[in-house]
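One protein chain omitted, others in place.
In this document, chain identifiers A and B correspond to the written order of the chains, with residue numbering beginning at 1 in each.
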Amino acid sequence: MPPRLNIFGVSRSLAIRPRPSIASHQSRILPVVSQRGFADEKDPNLSKGPNEAGLGHVSEEAADLGRVMGETQPDLGQGTPVQDILKRDEEGRDKAPAVIKEEIDSIKADAAESTSFANLLALGQIENIATGGHGTDPVNVDTVGHKYGLPELPLPKNSNLKYRYDPIVSQVTNLLMKDGKLGVAQRNMSFILNHLRTAPPPVPNPARPLVPGSPAPNHLPLDPIGYLTVAIDSVAPLLRIRSQRGAAGGGAALQIPVPLGLRQRRRQAVQWILDAANKKKSRGSGRNQFALRFADELINVVEGKSSVWEKRQVVHKTGTSARANLSYRPGGRR
Amino acid sequence: MATNCIRCLARPSLPPSFLVNASSSLRIQSLPSTASMGKRYASKLNRPTTNGPRKNEKVKGQKTLRIKKKPPPKTGKPPQPGERKAMRKRIVLSNTNALEVPGMRELDKGLVGEWEMGIRDARRQAEEGHWVLEGALGMVAKEGAKEGEAKNGEGVIGQVVALQGQTVDSLRAVEAFKTTQGWGFFRRPGLLIREESVMLSRKLIQAEQGNLRLVIDGERGTGKSLLLLHAMATAFVRGWIVINIPEAQEVTNAMNDYAPLPNTNPTLFTQPTYTATLLSRINKANPILADMEISLTHSLPIPIQSNISLSRLCELGARDPDVAWPIFQAFWAELMAEGMPPVLLSLDGLSNIMRESMYLAPDTSKVHAHDLALIDHFVNYLSGKRRLENGGAVLAAASRSHAPTSKSMELVLKQLVELQKGEEEITEKDPFEKSYDDRVEWALGVGSEKATKAGPVEVLKLKGLSKKEARGLMEYWAKSGVLRKKVDEKEVAEKWALAGNGVVAEIERGALRMRI
């Protein structure tokens, strides 16, 4: 096997070395480059003499001169931008630097590009007035790109394909769903809402007040979604109890109340109602019996007869008694 | 051999000490002589019951993922017998939560009278030569709608009219309302007046002087049963006598008792219980029967007085299923007598009677539905073999839900519709199809030699609502407070398109049930 050809090795073995490394030249370059030590100031204001500072701005110079001469000085606090001056000065505009010209042009172009519809409308109205008409005259908005008028943006919230149902309805539907069968859950949901609006109006129990701001009970059936919302929000717990293991000392669990968000609260309420509905016995037969039981449970909730209210009360009582534990922090006091 | 048993680990059912003793002293009879056989028998007979861990038994400390879920304990008392069915069949006609719709017209004599006026106008104008009167009067009257809308009663097209209390009671008695129809949403039952319903009403009014034989057909959810209900309501308002078979499948699905009718060829079968309930329904639905007395003499198996009312006659038949059929025949003979009001015979679910029924004949062949006495009676009038003497109509609605297919019926209805439209090509029979039925063709008034003079039945093919009708319907819902949306052009167009070009049941499902 022939030895592998090593090019690097060859160059290393050469007696003639390339030119010396850069390091040796550093001293020659040094004076050219200003170097800054770690402790030096960032600004290169090195030891300036009394007259070494440059002259100030034109207006500053004028102000100085005025002070010396005892004349009126220009107000340094109030300056006029060049653009404003150029606006008045036709001649100056032509002779202005290219940069400023460009800037002015770009402002105009931007305005034309990104004007909103309302703006265009207003511009059109102004134009109408300018031509001797009234501001209320119809404005010809550009009709390129559409045939039947554009929908008003932003679209209403429920016009997105994925959020077409009322939030609470879609949440409850998903909670009713079993085995991923959304169609069945939606059918159940529609049965529930229809049952709510055909059932006799509920008679609320004063001991179990509904969520504040809920409509009169005899108005509830006409708005089944409102009915559902009132029922669920009324029994929704405000908090849950988190058990911190070993925090109470001796391995005992410390109960810490944790506030819940809106969706979390509703979810808990629906779970409770579902439990109660599953415990009920069907009165009839057919495939809508579960929905019927759920709907009956909702009516019971509004009427204050449901066992869900007790569950809520238990959670709230525990939360009240455990509120001293709110200050618990896992790492101890800090 | 006993040692074999021991070696093969099969435990004999006898205690070992006894076994050892037995093998030494006396032979055990049950064990066969060969060792191999003995092994097999022993292992079969003497299953180890206690020794060793069993396959499915839980080993101590073993964790499995299978957690047995306990069904939640049910509370409350179980439903009474019949309660569940009653709940399933319950029909709610009113929702006290819904708002009362002000200014609703009623389907009363006045409204029907307007439609009658429409016919007269059309006829008079036809005589004057303004336009040619063709089979469908409704079509003709449509042209004159502009000038005399209110007069002809066409103004109500696309509006919902309420049913009168008396009519509602009668309709409930003939079981015209169904559980799947959304009656329970509204304050009081109302009917949408479509173009077709006005047309049908006019035909009914005309049929008082003649006979109308009509089949209502259409896609699923296009309102066939409701059009039948509309016809019945019109008939009640006009003072007809209505005999309705609400579900044809109940007659033919062999859930009722039946008996051969003597002296018939081919043998007809009566259904005593069903006939009895039918008589009781007729009696309940038609209060005018109470004012009519028997005019003919009948030979009945039970003695009856000569001057009882027809209502009483029905009652007698309803009381005793054994005599129900003869009494039904007697009752029918009375209806066909001189000076009686017109009769509406109607049936829902036509395809159920256009095939073999589920009943078995004595030779275990299936009884054709037309061999059932009641169906035979209906079909005789539908085919035009017999005439309703005092005028009236025979209506049948096809059904698309849980309906068997009847090839002949589908074909005939298709051909008739094509004939009515005046198309050039009429669908031919499929030469390879075996399940065509001559009796069905005869029943619909077509067919070769047995065809009657009366000609084929008329067919009313229903389609989706027009946008105007859909809008009227949705406005009614909005006024009732059940549709919480602004009803405008856009909303109507959306629901109309979603419902497959205005299929009325789908509009209801899309607007009231699934989207709230």
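In this text, a contact is a pair of C-beta atoms (placed from the backbone, for glycine too) under 8 Å apart; a residue touches a chain by one contact, two chains touch by 3 or more.
The rule is simple: contacts and distances are computed from a predicted model.
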Check: Unshown chain, UniProt name, "Ras-related protein Rab-4", "Small ribosomal subunit protein uS9m", "Signal peptidase complex subunit 1" or "Mitotic checkpoint protein BUB3.2"?
Finding: "Small ribosomal subunit protein uS9m"
Check: In the complete assembly, which of B:240, B:331 or B:496 touches the absent chain?
Finding: B:496
Check: Of A:155, A:207 or A:324, which residue touches the hidden chain?
Finding: A:155
Margin query: One chain isn't shown here. Among A:67, A:164, A:263 or A:317, which residue touches it?
Written below: A:164
Note to self: By the contact criterion defined above, which parts of chain B meet the unshown chain? Give residue numbers in ascending order.
What the structure shows: 59, 62-66, 219, 221, 489-490, 493-494, 496-501, 503, 506, 509-510, 514-515
Item checked: Missing-chain contacts mapped onto chain A -> 7-8, 11, 14, 16-19, 21-23, 25-26, 28-29, 32-33, 144-148, 150-151, 153-155, 159-162, 164, 182-183, 186
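The rule is short, and it goes like this: only the chains that are shown with their structure count from here on.
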Notebook entry, point to check: From the C-alpha centre of chain A to that of chain B, how far is it in Å?
Noted result: 57
Item checked: Residue ranges of chain A touching chain B (in the complex, touch as defined) -> 169, 186-187, 190, 193-194, 197-201, 221-225, 275, 278-286
Next item on the list: Flag every residue of chain B that touches chain A in the complex, lowest number first.
Entry: 72-79, 83-85, 87-88, 92, 95-99, 184-185, 481-482, 484, 512-514, 516
